[in-house]
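Could you have a look at this structure, given as C-alpha cells, before my questions?
Note that one protein chain of the assembly has been removed; the remaining protein chains are unaltered in position.
Up next is chain A:
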Amino acid sequence: MLALTDTTLAAAPATDTAKGRVLVSMRNVSKLFSNGTLALKDMTLNVQRGEFLSLLGPSGCGKSTALRIIAGLGEPSTGSIDWPSSQLDSRGKPKGDIGFVFQEPTLMPWATVFSNVYLPLRLSGVSKSDARPRIMDVLASVGLADFHKAYPRELSGGMKMRVSIARALVTKPKLLLMDEPFAALDEITRQKLNDDVLRLWRDSGITVIFVTHSVFESAFLSNRIVVMRARPGQVYSDLPIKTSLTRDSHYRTSEEYRATTDTVSRALQEAIEIGAAGK
C-alpha cells in the first residue's frame, strides 16, 4: 500500500476559506504559439486541494497545453500560474511537487523498471540505497513489485503505464497531472487502471488533474469535471460531481452514474457546438 505522507491535507487549517484550499490557479492564462495558434485565451481555473479534477473537451481545445503550463513546461503568453501556499524553487516552480504522466509511458528503454522509477529521485540527488524502499513501495502499490528488474520492452502497454504512474508518484507529489494516460489502452486494462488511480488518490489525498476524451472515464473518476471549449480554448462549464456511492463496479451501473454522464455529455456537446461556431 502506498503511504504518501499527506502534508497537504494535514497542513490545511480546519476552518479554511475557499481561497486557502486552492493548490494552484491559472489566472487569465493565454497561450499563443509561435505559428500564430491561440491555444488558450483568458483561461481561469482554481484547483482545490485534494480534488480529482477532469479536463474534458474536444480534440485541440488546449487541454494538453493547459496541463503543460501548469506543470511549468512552457510559459503562458499572458496571465499567470499561482501556487498560493507552496514553496517555490529558484525557477518559480513548486519544488518537487508535481508528478506528470504523459499520454505515452515515456520510459527510458535502456533502463530497468527500477531505474526508471528511480529517475526523479536520482535527479534530486537521493542515493540509490536511500531510494530503494520508497521505489519498491510505490512499485508494489501499482502491482509491479516483481518486475523491478525488467526492461520496458518486456512489459505490456498497461504495465508500462503503471511504471509511468509509479515514477510520477515516487517523489510524493502534491499534484498529479495526467494527460490522457490510458487513451491507448483497451477497455479492460483501462478500467483496472482507473480503479488503481482512484485507490491511490483516495489513500493519499493527492490532487489530480486528469485530461481525458472520455465522458465515462471522467464521470467515473472525478469529483469535478471542467469542460473546455475550443477556438479559443477556455473553460466552458465547471461541473461538480457529487455522489454518496463509492466509485466501484456498482457505481458504473448505477442510475446516478448514468445521469452524471448525461449531464456531462450534454455540456460537452454544447462546448463542441460553440467551438465549431466560433471558428
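Observations on the model:
Operating definition for what follows: contacts are C-beta pairs under 8 Å (C-beta built on N, C-alpha and C of every residue); 3 or more make two chains touch, one makes a residue touch a chain; residues count from 1.
Keep this in mind: contacts and distances are computed from a predicted model.
Of the candidates "ABC transporter ATP-binding protein", "Phosphate transport system permease protein PstA", "Septum site-determining protein MinD" or "Ferredoxin", the chain left out of this view carries the UniProt protein name "ABC transporter ATP-binding protein". When the whole complex is considered, the residue among A:Val24, A:Ile69 or A:Ile98 that touches the unshown chain is A:Ile98.
Of the candidate positions A:Thr44, A:Ser80, A:Ser124 or A:Gln269, contact with the unshown chain belongs to A:Ser124.
Residue-level contact of chain A with the missing chain is found at 68, 71-73, 89, 91, 93, 96, 98, 100, 102, 104, 106, 108-111, 119-120, 122-124, 151-153, 171.
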